[in-house]
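In this view, the complex is presented without one of its protein chains, the others remaining in place.
Naming follows writing order (A, B and C), and every chain is counted from residue 1.
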Amino acid sequence: MPRIVVDVMPKPEILDPQGKAIVGALPRLGFTSFSAVRQGKRFELTVDGEVTDEILAQARNAAETLLSNPVIEDVVNIEVVEG
Amino acid sequence: MPRIVVDVMPKPEILDPQGKAIVGALPRLGFTSFSAVRQGKRFELTVDGEVTDEILAQARNAAETLLSNPVIEDVVNIEVVEG
Amino acid sequence: MTETPLIGDLAAPAAGSALSGARIGVVTFPGTLDDRDAARAVRLAGGTAVPLWHAATELGDVDAVVIPGGFSYGDYLRAGAIARFAPLMDKIIDAAKSDAKLPVLGICNGFQILTESHLLPGSMIKNDHLKFLCRDQVLRIENNTTAWTSDYAAGQEITVPLKNQDGQFIADEKTLDALEAEGRVVFRYVGFNPNGSRRDIAGISNAAGNVVGLMPHPEHAVEAGYGPAHTGTDGLGFFTSVLNKLVGGK
Partner (left out) sequence: MTEVTQKFNIDTVEHAAQTPEQELPWAELGLKDTEFEEIVKLLGRRPTAAELAMYSVMWSEHCSYKSSKVHLRQFGEKVTEKMKEHLLVGIGENAGVVDIGDGWAVTFKVESHNHPSFVEPYQGAATGVGGIVRDIISMGARPVAVMDPLRFGAIDHPDTARLVHGIVSGIGGYGNSLGLPNIGGEVVFDSVYQGNPLVNALAVGVLRHEDIRLANASGVGNKVVLFGARTGGDGIGGASVLASESFDATKPSKRPAVQVGDPFAEKVLIECCLELFKASVVEGIQDLGAAGISCATSELASNGDGGMHVELTKVLLRDPSLTPGEILMSESQERMMAVVTPENVAAFEAIMDKWAVEYSWLGEVTDTGRLVIEWDGEKIVDVDPRTVAHEGPVYNRPYNRPEWLDSIQADSFTGSVQDAGRPQTPEELAAAVVELISSPNMASKDWVTNQYDRYVQGNTALAFPDDAGVVRVDEETGLGVSISTDANGRYSYLDPYEGARLALAEAYRNVATSGAKPLAVTDCLNFGSPEDPEVMWQFAESVRGLADGCQELGVPVTGGNVSLYNQTGGVAIHPTPVVGVLGVFDDVARRTPSGWAEDGQAIYLLGTTRDELGGSEWANLRGHLGGKPPVADLAAEKALGEILVNASRDGMIDAAHDLSEGGLAAALVEASLRFNTGARIGLDELCERDGIDLFTALFSESQARALVAVPRSEEIRFTDMCTARGFAHLRIGVVDAASEALDVQGRFSLPLAQLREANDAVLPKYFD
């Protein structure tokens, strides 16, 4: 069944405490190549049947209203994944 | 600067209370086209300079050890995003 | 020589039966935890607590509303994100914005629901230390002209419990400057910023002062012995403030 993937990330100007913790932990584990980390959310919405334009519009709408809070987050990506 | 995106999702057989809460809320808001929702995490690791094979391998390693909990989560995607 | 305070000893209740006519609604969502406590606080302050169910489509006969703490819908998506869409919230939002300016107090998860509803600006993200933190917290009342703080002195310091995981208040600099300029920073953390909140902000109000939200829990400091040690009742003033206003203004 097809899924619609919605990716939400904290706004760049907002300090992301989880990303900060990860960036602190990485070098301790020997991962030294990353200068910054941000943690966001990935949603997978399953659609029974075909992904029509209307359903995609619904997903976009849900992403902006429920799945993200525009004060602190951006919807960075919406895409359809088959199977 | 290039970023490496790591996507982590709860394993399909594992209960995902977050997805469950969202799938319950969607129809109340009039979004009726989605039969299931799963919520995972998206990490963006910033690399200063070029993404070499070695750095990509580090990212893969970090994804499996620090960024995901292999008991309950799968790393579903690792990709390089420019800019 | 003072004795260890007895608990449940309300020798000097702040309010008399004069206030019992005022009805304060206490909202329950699935996952709300502090609703009974908020109702008890209303009662101890002298008012009448009215339970409100999230799915109700009418607000009914209430003079003010408390949105208590908890983890509505598990707070799995974002704290307060799903609760904000409850039918009752539409009514509360309308009433808060109407000319009648319904007094609304959001505590902890209630504060998060108010920001998600855009009744209050900014938002809460994870504590900077990433842990749930429960502690007795000193707050300064920065503005005693709101519906919920008029029984305090401006600048008064009170101790109430704080307990949350997503308590870091953030907003952009412009919003923060505006909040400060308009006197809408109602509470500030004193001595210790427990979560990284911008400018030590613990709670804010809307422009009219009828809608107030804060992360710490005044309803857990209304009875000697059941709140922070050796102070205990510093939170009662929230509830007497609104009751006195309601009764006085009626």
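As a working rule, a contact is a pair of C-beta atoms (placed from the backbone, for glycine too) under 8 Å apart; a residue touches a chain by one contact, two chains touch by 3 or more.
This is a predicted model, so every value here is computed, not measured.
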Item checked: Which displayed chains the hidden chain touches across the whole complex -> B, C
Notebook entry, point to check: Among the options C:Arg84, C:Lys126, C:Arg140 or C:Lys163, which residue touches the chain absent from this view?
Noted result: C:Lys163
Check: Looking at C:Asp63, C:Glu142 or C:Glu219, which residue reaches the missing chain?
Finding: C:Glu219
Note to self: Touching the absent chain: which residues on chain B qualify?
What the structure shows: 10-17, 20-21, 24, 69, 71-72
Item checked: Positions on chain C contacted by the hidden chain, ascending -> 1-4, 6-9, 30-31, 33-34, 36-37, 40, 70-71, 73-76, 129, 131-135, 161, 163, 165, 217, 219-220, 222-223, 225-227, 229-230
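In this section, only the chains that are shown with their structure count from here on.
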Next item on the list: With centres defined as the mean of C-alpha atoms, identify the chain lying farthest from chain C.
Entry: B
Check: Any idea how many Å lie between the Cα centroids of chain A and chain C?
Finding: 32
Margin query: Can you compute the centre-to-centre distance for chain A and chain B, using the mean CA position of each chain? Integer Å is fine.
Written below: 8
Next item on the list: Indicate the residues of chain B shared as contacts by at least two other chains.
Entry: 22, 25, 29, 39
Check: Out of chain C, which residues touch more than one other chain, so two or more?
Finding: 77, 82, 85
Margin query: If we count contacts the way the header does, which residues on chain B are in touch with chain A in the complex?
Written below: 1, 4, 7-9, 19, 22, 25-26, 29, 31, 33-48, 54-55, 58-59, 61-62, 65-67
Next item on the list: State the interface residues of chain A toward chain C in the complex, per the touch definition above.
Entry: 10, 13-18, 21, 66-67, 69, 71-72
Item checked: Interfacial residue positions of chain C with respect to chain B in the complex -> 73-74, 76-77, 82, 85
